[in-house]
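Take this structure first; my questions come after.
Shown here: the complex without one of its protein chains, the others still in place.
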Amino acid sequence: MSSGQNYEREFVRTFFTSPTAVDGEDDSAKMLRSAAQLRGMRAPDAWVPDNEDATAPSMREEGVENIVTVVSEHGDGFPGEIHPRVVWHRDNPSTRYQGFKQMLEIADPDNGAIDHIDGFVIPEVGDIDDWKKADEFLTIIENEHGLAACSLSMSVIIESGEAELATNDLRSEVGKPSNNLERLFLLVNGEVDYTKAMRATTPTGELPPWPELRHNTSRGASAAGLIAVDGPYDDIRDTEGYRKRMTENRAKGMTGIWSLTPGQVVTANKAPLPPKTGSWLLAVDDREIELDNEDGHHVYSGDELSLEVINDDRYILQVGAEEHELDSDELREELLALTAYVSGMDDIVDSMMEFEAAKDAGKGAIAMTQSTTLEIDGVSLEISKDRMWDEATYQAAQTPITLFQDVYKHRPDQHEELKEMYGGNVVERAMAVGSDD
Amino acid sequence: MSSGQNYEREFVRTFFTSPTAVDGEDDSAKMLRSAAQLRGMRAPDAWVPDNEDATAPSMREEGVENIVTVVSEHGDGFPGEIHPRVVWHRDNPSTRYQGFKQMLEIADPDNGAIDHIDGFVIPEVGDIDDWKKADEFLTIIENEHGLAACSLSMSVIIESGEAELATNDLRSEVGKPSNNLERLFLLVNGEVDYTKAMRATTPTGELPPWPELRHNTSRGASAAGLIAVDGPYDDIRDTEGYRKRMTENRAKGMTGIWSLTPGQVVTANKAPLPPKTGSWLLAVDDREIELDNEDGHHVYSGDELSLEVINDDRYILQVGAEEHELDSDELREELLALTAYVSGMDDIVDSMMEFEAAKDAGKGAIAMTQSTTLEIDGVSLEISKDRMWDEATYQAAQTPITLFQDVYKHRPDQHEELKEMYGGNVVERAMAVGSDD
Partner (left out) sequence: MSSGQNYEREFVRTFFTSPTAVDGEDDSAKMLRSAAQLRGMRAPDAWVPDNEDATAPSMREEGVENIVTVVSEHGDGFPGEIHPRVVWHRDNPSTRYQGFKQMLEIADPDNGAIDHIDGFVIPEVGDIDDWKKADEFLTIIENEHGLAACSLSMSVIIESGEAELATNDLRSEVGKPSNNLERLFLLVNGEVDYTKAMRATTPTGELPPWPELRHNTSRGASAAGLIAVDGPYDDIRDTEGYRKRMTENRAKGMTGIWSLTPGQVVTANKAPLPPKTGSWLLAVDDREIELDNEDGHHVYSGDELSLEVINDDRYILQVGAEEHELDSDELREELLALTAYVSGMDDIVDSMMEFEAAKDAGKGAIAMTQSTTLEIDGVSLEISKDRMWDEATYQAAQTPITLFQDVYKHRPDQHEELKEMYGGNVVERAMAVGSDD
């Protein structure tokens, strides 16, 4: 699938939309202008001047001018990709024609912005034939403006059942001689409009979780070599909820997410990167509690669990309302089942290097061990977790490292912050490890 | 998709099946006869004289006669649509031929029932080519009986993996010149037989929840302009469980559900309509507790939460086992996170009108506020929730109103009950607000 693609990134963590023209301001392009000057963790991987929903219909003509002006002036230094969103609707040819005219104008080389624009975002697409209409407009625009064929990428917002279904067809449709769908880049979920199209409701007006939509978008992206991005998280102050949503998304293979503010951009740029150091979790009652690291010991100081020594090799472990009398082996087993280890960047690199060395020495599988001293109610106990690594484990574990390498390669403006986060040594080792498969 | 459709309804809340012939009764059509005379909230949107599973095989010939007799006599006054279910099976041509003959007989104008029959329900369909066989029989029946082409709608029960997959193909198959699948109306889940076809089992014999099936049916309906209906809820006495299932379904965009009794019809006719007045919920420990409204204050009187004033601006809030010392701003923030507002019909209409006025005044987005005085352990506190509304929010919020309007338009027999539920003023305002998009 990769031939013909006009983008190099393997990952997009952040998809940040800005209104293109705000009424009642001295400078209607103020928000565009400030977004264009974001750098480092505050700058998104994909910046989306939004001439659709974020901008009032009456301001969209001015929005096109503002995109042209601001991107011409600031585009050169912007560290992420730039993908303006134009208007589009599967059910409305007049909206589609407006979208065509907006793209034609923004892409006009005489206006000076097109050198810095990587592609366009098409909202409200329908089935695959509707995607082809947008693709055809881009082909015409490239031709009219003397741009290389497929030099403009196309990202779509999935906000209807028919668009969700279209993600099934990408593998068989991309590459047909009668279209240029190779230009596809991001598949983005748009849950507000999807909810409307599906006529779904919840008692409190919150968005439904739509786990199947997210799975299908992620799978469609994976099958067609594209990148999946989840929709906006409305409650801007709820950083914890935003992080939780991203953790869920990554378990579905969806690394990217929409960001509505530079604060959300920072959170979402950092969230998929592994933590600097590993940590131990204790799972009690469906809650996961991170243990305090005190001089290498991992200490639990909560109330959900208590441990008491009866004599030499007898312990009483109380978990919630249940009480178990155990010897030290049984206790160790019980605690192993209750604990989990979250790998840090350093651990992942270590494990990968260890496996690479083993492979060079002709071994197909080796055991990786994580050990610590657990301390509960003053009682200390060594525990260690083994995990068998084979080629498949190695390659699956590589995903966060590949992400890190991709970020490091494409975002020099974040090098300083990455070094602060991890230390120069870890960064260097993380860039050296692994291989393309 | 709407051209060629022979139905006007946008929503079907209730799909109510009645046995067509019961052995051992003086009048084998007794249940049909009583169902045909249901009115108001006890009458379903779609009534299904069921000549398949609800009727013993030996009684089905008599069932056809009973349908003809009862629908001829009572069909004219029946307030919902009438869709008899006939026999069908994707794997059995003999069953399919029986189904054809049953429809041919029921639709015979000489028998007098066809004027009141809106379409037929085809169970146990297989892949899309099987759906086309049923469609072709309906085309032949229309032609033989001199009925207008596509005047009979066709609804299917999804009770196999292949039928679930067929819901992906509707957009590309409906409208082909070689079929009349434009007649499609309802996509109904049949979880008992689906479970059998999938050879799924649960320890207690309960039906699996099948969330993906419900998603896919709802999505297929949405993509093809059809209406999705969930299958029967066996435990007739468990009204709470039935309501919970419907709440889940609506979050998937599936508004309709099967009803097995007039009691279930009442519950399911009312469930998707917004409550008359809004209410405040407090979420503690994954449970949602509705607060008591006492003179405009919303009072919490449970044990999961306690609040104490220390001095002027210091509070102690205890949530479960956790205790927080907070100032009033922090307290307000904490309580906001714990509360949710369920909109009433009046609120939705107010918010929509407010947004419409703002839009006319050239604004693209406005904040909607819900405020109340919360009272916990005798301590009172003003809280208010803001939500940003833009065009997309407005349109998504409109779904329950559109449903209400659709119900009001097609079910004059429910006007009286709707006025009792909401008051005449709210009904009038709800009918006036909103616009087709």
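Just so it is clear, A and B label the chains in written order, and each chain counts residues from 1 on its own.
To be clear about the criterion, a contact is a pair of C-beta atoms (placed from the backbone, for glycine too) under 8 Å apart; a residue touches a chain by one contact, two chains touch by 3 or more.
Bear in mind the structure is a predicted one, so any value in this text is a computation, not a measurement.
Only one residue in the set A:216, A:264 or A:414 touches the chain that does not appear here, and it is A:216.
Within the full complex, the residue among B:26, B:76 or B:303 touching the omitted chain is B:303. Residue B:198 is the one among B:104, B:147, B:198 or B:421 that touches the chain missing from this view.
When the full complex is taken into account, the listed residue touching the unshown chain is B:160, out of B:160, B:249, B:343 or B:405. Residue-level contact of subunit B with the missing chain is found at 23, 53, 55-59, 127, 160-162, 164-165, 168, 192-193, 195-206, 208-209, 211-213, 234, 238, 303.
In the full complex, subunit A touches the omitted chain through residues 168, 171-172, 211-212, 215-216, 218-223, 247, 250-253, 255, 272, 281, 321, 337, 340-343, 362-364, 387-388, 390-393, 395-400, 402.
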